[in-house]
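First comes the structure, then the notes that go with it.
For this view, one protein chain was removed and the others were kept in their places.
Let's look at subunit A:
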């Protein structure tokens, strides 16, 4: 879908050695390096507590990294020049409960002088049969999400950061909203980074993937390329350990059920032996990586950061 809007040279997000430490110790993110090219619709996937929300908040300029840096649309995250170009939908959908819907949209207009699209914002609100005069505090969770999305859309952002955008929408509305989102994104060449648990939802709309777990980037790149870099290998196997013919390849995960071995590998050359070989689905790819935290990270060439960490003025200081 995004082939028309894919801008291979421009970078929406670039992390180099990015780390965020909690105030009470422990790292929410550690040593994260990746790149998200502009124009992509990227799924941000990972278990609960993996650091997805932290990463989105960093990109939105709500958090300061403890180490490393995150460049957003060519500037540092949170720079005054970057803020107007980035929109963010937080997981908790912060809104003023005593504002009406119309006043909430006015907030967007007042704070984004010159680049606010009232029509786009109202379209999203009207799609949900919401009265502009309703108090935000009286709305349901799904309706609040709609208003929050309208605020994000009204900014006409170049980068749209969505934290669990569809979690409290019913399936029909979810479908409609996803479609509206993708249409807006496609028309404006918006880069979207969307954290979600609903894999099916992501599979349909995303062309880029960022898998984060335990605060680290595990997979990053075009979904197609990531899938074609892996093979699901199945067959009869009765010995202990992993088959010798896998030694040439990177084994992400190997499981034996009875005499049946199922392995997800990154083949390096042809796979020898009597194995049934298939391309994994996105879900199989993700689950295998989540079950095997020790598997090495894989970044496709477009997801490799282009500026080395040393070039960062902050790291040098």
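What we mean here is this: a contact is a pair of C-beta atoms (placed from the backbone, for glycine too) under 8 Å apart; a residue touches a chain by one contact, two chains touch by 3 or more; residues count from 1.
Basically, contacts and distances are computed from a predicted model.
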Original post:
Looking at UniProt, which of "Outer membrane lipoprotein carrier protein LolA", "Aspartyl/glutamyl-tRNA(Asn/Gln) amidotransferase subunit C", "Isoquinoline 1-oxidoreductase, alpha subunit" or "ABC transporter permease" names the chain that isn't shown?
Top reply: "ABC transporter permease"
Subject >> Candidates A:102, A:198 or A:271 - the one touching the absent chain >> reply: A:102
Subject >> Chain not shown: contacting residue from A:19, A:46, A:68 or A:90 >> reply: A:90
Original post:
Touching the left-out chain: which of A:40, A:156, A:218 or A:289?
Top reply: A:156
**OP:** Give the residue, chosen from A:28, A:43, A:139 or A:182, that touches the chain omitted from the document.
**Re:** A:182
Original post:
On subunit A, what residues meet the omitted chain?
Top reply: 1, 60-64, 76-78, 80, 83-84, 86-88, 90, 92, 94-96, 99, 102-103, 106-120, 123-124, 127, 151-152, 155-156, 175-176, 179-180, 182-184, 186-187, 204-205
